[in-house]
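A protein chain is absent from this complex, but the other protein chains hold their places.
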Amino acid sequence: MTVSLRGFRNLLGALAIGAATVLGTAPAQAAGEAIALPDTRFSFAGFFGTYDRGSLQRGFQVYKEVCAACHAMRQLSYRNLLEIGLSEAQVRAIAASFQVVDGPNDQGEMFERPARLSDRFRRPFPNEAAARAANNGAYPPDLSVMTKARHNGAVYVHALLTGYQDPPAGFTLMDGMNYNAYFPGHQIAMPNVLNPGQVEYADRTESTVDQMARDVTTFLAWAAEPEAEQRRAMGIRIILFLIILGGLTYAVKRKVWADVKH
Amino acid sequence: MAETMAPATAPHGAPHGADGSGETRRDFLKLTTGAFAAVGVGVVVWPFIHSMNPARDVLALSSTEVDLAPIAAGQAVTVMWRGKPVFVRNRPPEEVQAARATPLSELKDPQPDQARVQRDQWLVVLGVCTHLGCVPLGQKSSDPKGDYNGWFCPCHGSHYDTSGRIRRGPAPLNLAVPEYTFTSPTQIRIG
């Protein structure tokens, strides 16, 4: 047995060095200036995390009433809202409240009609140039996979939304820019959009800035990784299965090798 | 098989219990492990197979809503549903009359008109000839409508009546009626 153990030790050593290097590397890729983010715990964090359905629905409300004025979520369709616990009638009503472009009709013209479940979320601007023109040259990014597209994902998004402050003394803010404690470089084109009581939650949760930021971040995290709950549940089952299979295989290996003197 | 291939040096000392119980234990263990591994492989295959089934965006488009209000009597529209044309026809009373007056004995695929419509004036059928899948003519006023004033398939000359039933030609069955519901008096959802 010692032979294999020795090999195993070498192997583990090599893996440990490799892992240490990679672990050290990944955060380092952020490079630039590292800004410490406030430690926010979300319901969906960790191995067993799930999305809080109430928070998801409130978060969608914040997106719909605040963010959607400038930010598209082109990867999402209204039908996806069925997954955050809204009923089909509710989602149909939400969809129907938006006009989307369809066509061409028999006259060859595009026309507007109320959105259906299968339609994608309506975009606030038809294209990037229009978005820039309406926003002082800045492009409000698509939010579909936002929490996957930034280092520290949801924690960063939440920090950004709550990070608007007066610039410290001596900080020169460019024209039309806003000071944000957590944005790289601290100058962000997006103004502070969340004010206390900005939205009136259907479930009467008090809409503090932190609450709204937390809810909309939860919604964005779900939008970016709608498979996360299924993925983790499946992962636990598969890894348990593999551990049992590994034990059995190792037992077979011991048996097979039992008659080899070594 | 494994045992027969053991090398010359392997049997140093007694490999198994003297009573031979080691042999059965090993076989049982191997079988269990093999069964476990087989289950694992089976489970892995499913996601691949299922990935070829219709995706969720495809399923979301599996129902189509049709606004009936703009379709005047005697007119028809063609809508796409699941990649196939659906004929929606607003039948004037004489067409309904003609369809209902036909005795079932004259039909190749006997079906009363009442069984093919939910509301007398609205006929909703799949615009796919039951012969070999061509799209029959008859939707536009300029189209030939065949000998029974319904639809005519130009591929092999099948004639359909005002209820979309096969009357003459090689097609074996009536034009299929898709599943649909009236969501309001002027709107249907197909699928």
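Just so it is clear, A and B label the chains in written order, and each chain counts residues from 1 on its own.
Definition applied: contacts are C-beta pairs under 8 Å (C-beta built on N, C-alpha and C of every residue); 3 or more make two chains touch, one makes a residue touch a chain.
To be clear about the criterion, contacts and distances are computed from a predicted model.
Undergrad: With one chain of the assembly withheld, which option in "N-methylhydantoinase A/oxoprolinase/acetone carboxylase, beta subunit", "Sulfate transport system permease protein CysT", "Cytochrome b" or "NADH-quinone oxidoreductase subunit D" matches that chain's UniProt protein name?
TA: "Cytochrome b"
Undergrad: Which chains here would be touched by the one that got left out?
TA: Its contacts among the visible chains are A, B.
Undergrad: Who touches the missing chain here, B:52, B:101 or B:115?
TA: The single option touching the absent chain is B:52.
Undergrad: Taking the entire complex into account, which one of A:69, A:173, A:202 or A:238 touches the absent chain?
TA: Of these options, the touching residue for the absent chain is A:238.
Undergrad: Since one chain has been left out of the picture, which residues of chain A touch it in the full complex?
TA: 2-4, 6-8, 10-11, 14-15, 17-18, 21-22, 24-26, 28-29, 31-32, 47, 74-75, 80, 141-142, 144-145, 148-151, 153, 184, 224, 226-227, 231-232, 234-236, 238-239, 242-243, 245-246, 249-250, 252-253, 256-257, 260-262
Undergrad: When the complex is taken as a whole, what residues of chain B touch the one chain not shown?
TA: 1-2, 5-10, 12, 37, 46-48, 50-53, 55-58
Please note the rule applied: only the chains that are shown with their structure count from here on.
Undergrad: Where on chain B does chain A make contact in their complex?
TA: Going through chain B, the ones touching chain A are 2, 6, 9-13, 15-16, 22, 25-26, 29-30, 32-33, 36-37, 40, 56-57, 60-61, 65.
Undergrad: Quick one: which bits of chain A touch chain B in the complex? Just the residue numbers, please.
TA: Residues of chain A touching chain B: 77, 79, 116-118, 241-242, 244-245, 248-249, 251-252, 255-256, 258-261.
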